[in-house]
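One protein chain omitted, others in place.
Order of writing sets the labels: A and B. Residues in every chain begin at 1.
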Amino acid sequence: MNNFPGLSLVVGGARSGKSRLAERLVRAAGLPLTYIATAQAWDDEMAARIAQHRDDRGAGWTTIEAPRDLCGALASARGAVLVDCATLWLTNVMLGDGDVVAEAAALMAALRAHPGPVVVVSNEVGWGIVPENALARRFRDEQGRLNQQIAEAADLVLGVMAGLPMVLKGALPEGVR
Amino acid sequence: MNNFPGLSLVVGGARSGKSRLAERLVRAAGLPLTYIATAQAWDDEMAARIAQHRDDRGAGWTTIEAPRDLCGALASARGAVLVDCATLWLTNVMLGDGDVVAEAAALMAALRAHPGPVVVVSNEVGWGIVPENALARRFRDEQGRLNQQIAEAADLVLGVMAGLPMVLKGALPEGVR
Partner (left out) sequence: MNNFPGLSLVVGGARSGKSRLAERLVRAAGLPLTYIATAQAWDDEMAARIAQHRDDRGAGWTTIEAPRDLCGALASARGAVLVDCATLWLTNVMLGDGDVVAEAAALMAALRAHPGPVVVVSNEVGWGIVPENALARRFRDEQGRLNQQIAEAADLVLGVMAGLPMVLKGALPEGVR
C-alpha cells in the first residue's frame, strides 16, 4: 500500500476494457471499495449498460450514485475509490447547462484533496474525423482538456487498448498485471 | 521459429499501416504464407481498396476469400496465416444478421486451436464521439469486445500508430523492426 498511487487515470476508447482494468487497479489497494457511478439510465440501452457494468464488477463495493456532484461523493467516499466515469460526468454537466470550467476546477480540487486512493476512468474521444455537430466538437474539446488536467495531477496514467494497459506516467503497482 | 508467437493481434486506426506491419510480422515466421481476405467488393471504392492491398502485399501468398467463414478458412490454411481483417468480418456478420456472440465464440475457438502462427488485423473504432447511429454504437461495442477477446488469447499484441508498432503484450520476434 505504501507505494499505491494517490490519483490514477485510466483512459482509452469505448469498450476498450477501461472499467475492468480500473477495477483490478482499485482492488490492488487492499482497502474497502467505493464505486462512484456517474451513469444515468436515460433509456433502455443505458440501463442495460449500467446493469452489465454492475454484474462485471462483482460483490464487495459500496456504490454512490453521483451523476453530477462528484465533489460531494468524494467527500463521503471511504477506502479506495473508483470514479466511473469522467466522460458521463462531463456529459451530465454539459447537458445540464453547467459551467464546465468552474465544475472542472472544483472537481480537480476535490481529486487533489482526497486523502485516499482514487482511480478515474475517462474516454478518449478526439481520435476521429471532426464532428459535424457543434456540441460534439465542444464536447471533445472539453473532454480533452479535462483528461489533460487529470493526467497532470495524477501519479499514474494508463492508456488502454484491447483491454491491455500502456503506462503513460508512473508505474503499475505490484499485483496488477 | 521456436519463439514465434502462436496468435498475434495487430490493432489500430484506419490507414495506420496495420496490414503492412502484420505482413512483415507474418513473413518473419519463415513459413509458406496464407492470406485470409475478409473484404467484399460491395462497390468501386472497396474494389479499389482491395486491389491496392493486394498490390502492396506482393507475391508469394496463397489467398483464401472468407468474408464470413473464418473457421472454415483457418481449417484449410497452411503455414503462417494473416487474417485481414476482423473488422470487415464483424461487419459481414452483423450486416448478414448473424449471431455475433456465437460466431465470435466459434472464431475464438478456431484461433486457439489453430496449429500454426496466425496474425489477426483489427481496427480500433471507439476513440471518437458516441455515434448518433444505433447500429454504429452496437458495432463499436462488439468490435471492442472482440478485440479484447483476441488480445486476451494472443501471445503478441501490437498497437499501430503512423505505421509504428507499440508492444502491448508479448515481444516482437527477431527480424521485425
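To be clear about the criterion, contacts are C-beta pairs under 8 Å (C-beta built on N, C-alpha and C of every residue); 3 or more make two chains touch, one makes a residue touch a chain.
Not measured: the values here are computed from a predicted model.
For chain B, the list of residues touching the undisplayed chain reads 12-17, 45, 124-129, 131, 133, 136, 139-140, 161-164, 166. Within chain A, the residues in touch with the undisplayed chain are 9, 11, 13, 124-130, 134, 137, 140-141, 143-145, 147-148, 150-152, 157, 159, 166, 168-169.
Everything that follows uses one rule, which is that only the chains that are shown with their structure count from here on.
Between chain A and chain B, the superposing rotation on Cα atoms measures out at 120°, rounded to the nearest 5.
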